[in-house]
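With one protein chain held back, the other chains of the complex are shown just where they sit.
Read from first to last, the chains carry the letters A, B and C; within each, the first residue is number 1.
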């Protein structure tokens, strides 16, 4: 019986060549094509996989699952790798891995293959996730193995009648899903060079964006966005809609030299219009609904969770626990945030919540003030006591002398 | 002999009334008026203090010291309280306190007075700092003590011929220095209300800002900005200049509901145009000059240091050590950052450094690639081993079976 | 109608005097006497409260609730304030506060009173917990208010026929419950002085302890101890039993100069024999059942949770969330730990678990070794890459030159 391999198939040149290469290596290839919100041409890809020689092709629209089971936690956790990158590709890899393993089990395949190179993060994310789900599955990384130059790959494609796309000389390497789009390579490899406009697709340059500001009211329920201007949407629809609206206002461009898991720095350009709006608004809503001790402690949990996901450790006991923790911490984050979108800016204009801990009677400087200012005297005495004791030591002054 | 008190004097209504009140309480009042970059009318204030009955008035331009000994560390540390507020007032209080204590020592005064209310952070910052410098000094907080309403205060002023400024019914409470401007009270006390334009002074509304983007190249030397477009400036001049340039582009507005040290949430509006540009550029320069382990660890130190300063603990052994640590960590942050200023946005266009750890030969996907992709196989095997072992346990699969 | 106050009553001098003092202040006093595992004479205390003039006395054995709802989380969290103090008193205060508030509600009392002084942590813990449960309850702290010296208090007691215990001149201030015993004051106030033997009650001096080592096997189930030598016990019984066994072996003495919440350092002596054995064994069991990333991250959560409880913030959203997190993290901590008790030492002799992640086939250096040593080469190459890149920069060596 021939060996069977389940391949993550995108329809692009790399994975099309991969099908042939795997056939050459003696495999029956089962292609799997997922949509996680990037709007793939699933039917075309299905046909192409079979044309390339795959014995079967699974077509899966996983957008809903991606939004609810993956993106949602990144919203709870305000996940931003190195404070800049909202985990676009890192977030889809564990879901794709899960589907690949499920199909491997269904089809009794012992192998799973992905199209990543040997110097990116995604190879790690795929392989660690797959092993986490089933340690007995063998993983093949053809692109890492064949070590061809771009030219050699195209020669191989032509030789095997694999269609070479007209943009095969595009300088960029792109990944896209519901939560955003990443772009690297080409001129971007020089971090002193300004990213050219053709590196962007979801967003306008702020300079060319709408001249009229747009106000939106976003409603949140326990940390997740549920409505725009009072109209409720399922999460994936709300994100798609905001990607569109905010993109027109030039919002969500990120230019980041990031530290990859595999030890190098790389320069990436991201576009995450919806993410930018949602996270800006939600973090603002947190300021009135979360206690100070939560506000000051949770960044540590958020950073750790973000690193786990960036590093491909979605399926791990620590990530599982942190997901619950992040979700629990968001329970009171319910309310409305008024934002203005304008030429690259998301400006919060106002925020309100039934769970608001902002207490105007305590905060006001008007005659309505209910704060007991006399209490501050005792507070300062005790809060400052360690400092005073240290100072007494330095100045050789005793308590008695201070009385 | 009469008791002597050194008073932090601004020339405004509160501290003018305070002089009289202290005289009523039997004190000789020595006024101290500091400029920390806000451009105070020092001569006018001097004259006014004496008019109000102060026996002496010290006039000090501390802008240089403020820039070099205080603002610099906030730049090293990327200090942003709750990720939003770049420590405007919190930063000047320890310097003012130091000057007050020095003058108290010079004049043999046993008392120091400040004009803060009993519900803000600044009372804590002044009193803790003063005690840290000399625990035997007695601190008086007249505004906290007299517990008058605004009307009662004005009545008192009129009765004592203290000039009531024409904007005495301004709804806002303002503080300003080299590093920015804060504004609170009035309609801002309702966090759902959009801040009105009269709450701002240093910045234009992005909508009304310049229509033409402006490109700047900022040069940094070990973490501090030293030149704009190749022209070197002393730090305080560079900041003043950037406040002006960036303000015209609508950059640096912050609307923040923050957790005060004294237990309440308050809504503050800040304007920090120079800080926004400097910290955005410098944090970007860090991405190519700092190692990954530093990038991932230093946020913890930065957050701790920021909280120390926000909480008035400038003069403390921990703050002293953290200042050195933050400065040491910035040693390699030397280089140039190209930024574009446009309608509220500071966009980094490029960055370069002689200390750059970005290695194009390792990062590139071209044929120049020097990265050993085969090494990734071993890396993933070992990096993913804990996950695999956990999965083997869950799936009851032995190592032997996997061979 | 007379004002009603619910008083935390221990039967000791301070709280007996407090009853009379509250009556003098015009209150009807409802005494509440709780046992949280210290083995109080509840009947005697009941009678005494009424003798002292209380209009009623509630007697509550809360040991079970204390073990299951309070001590359990301190075990999950390995809670040790400043790495030394396992939260003895800090842990009972929130439970006592809860009972006081419940009885205040039942009896329509507007006031609650406690017997703490004005310089300890417990006043804070009581008052913050009570306000967290019902912000409208008014708290009275008679001992803090009356500001009597010890002599004045005894005079007052004698005058009001309040029995003065024969050990009223004991130098120590003691608190005790299921989880341990604290002792302060007297000669202990000098941190250079060796704690005298009369400061201890639950433990023998190691020098005088049993000469024969004792081996125990402790079984844990998801983080909690459930059996000794195979015999199952409810948590509170298991703790009481271990207090007895370990105390005889001189285990669990702690001598700690700690940083109080209220700004001073104080020297405390604790005895926590069961806690010492349970936490030592459980932390060891964690080493084989928890993943490395959990082991390295959870100390941060543990420290935060411990500080929350030490600081009296049991009833707070952050503490609630952290409790769940700590419990979740302990889910796999099931198994057995063999310990030896001997003259102050708890030595782990062995540990095993069905959830063990220790994999002998991977760890062994025998011919059974299943670890792929060749993978290390790739791992080291990539793990060490950032260091190498930095070194190349420092030594001005290019990638090409290294090939």
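In the analysis below, a residue touches a chain if its C-beta (ideal position, glycine included) is under 8 Å from a C-beta of that chain, and two chains touch if they have at least 3 such contacts.
These figures come from a predicted structure and were not determined experimentally.
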| item | value |
| --- | --- |
| Identified contact with the non-displayed chain, of B:42, B:226, B:349 or B:382 | B:382 |
| Residue in contact with the excluded chain [from C:39, C:165 or C:299] | C:299 |
| Touch residues of chain A, complete complex, unshown partner | 291-293, 355-357, 359, 361-362, 370, 372, 374-379, 381-383, 385-386, 389-390, 392-393, 398-400, 403 |
| Absent chain, residues of chain B that touch it | 259, 262-264, 290-291, 293-294, 297, 300-301, 304, 308, 313, 316-318, 320-321, 324-325, 328-329, 331-332, 382-386, 389 |
| Residue numbers in chain C that touch the chain omitted from display | 82-83, 117-119, 123-124, 127-128, 131-136, 144, 147, 149-150, 173, 184-185, 189-195, 206-207, 213, 253, 255-259, 261-267, 283-284, 287-288, 292, 295-296, 299-300, 303, 307, 312-313, 315-317, 338, 342-345, 347-352, 356-360, 362-367, 369, 371, 373-377, 379-380, 383-384, 387-388, 390-392, 395, 397, 401-402 |
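Convention: only the chains that are shown with their structure count from here on.
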| item | value |
| --- | --- |
| Chain contact topology (line, ring, star, complete or other) | complete |
| Chain whose mean Cα position lies farthest from chain B | C |
| Whole-Å gap separating chain B and chain C, where each centre is the average of the chain's CA atoms | 39 |
| Between chain B and chain A, distance of the C-alpha-averaged centres to the nearest whole Å | 31 |
| In chain B, residues with contacts to at least two other chains | 292, 356-357, 359, 362, 374-377, 379, 383, 390, 392 |
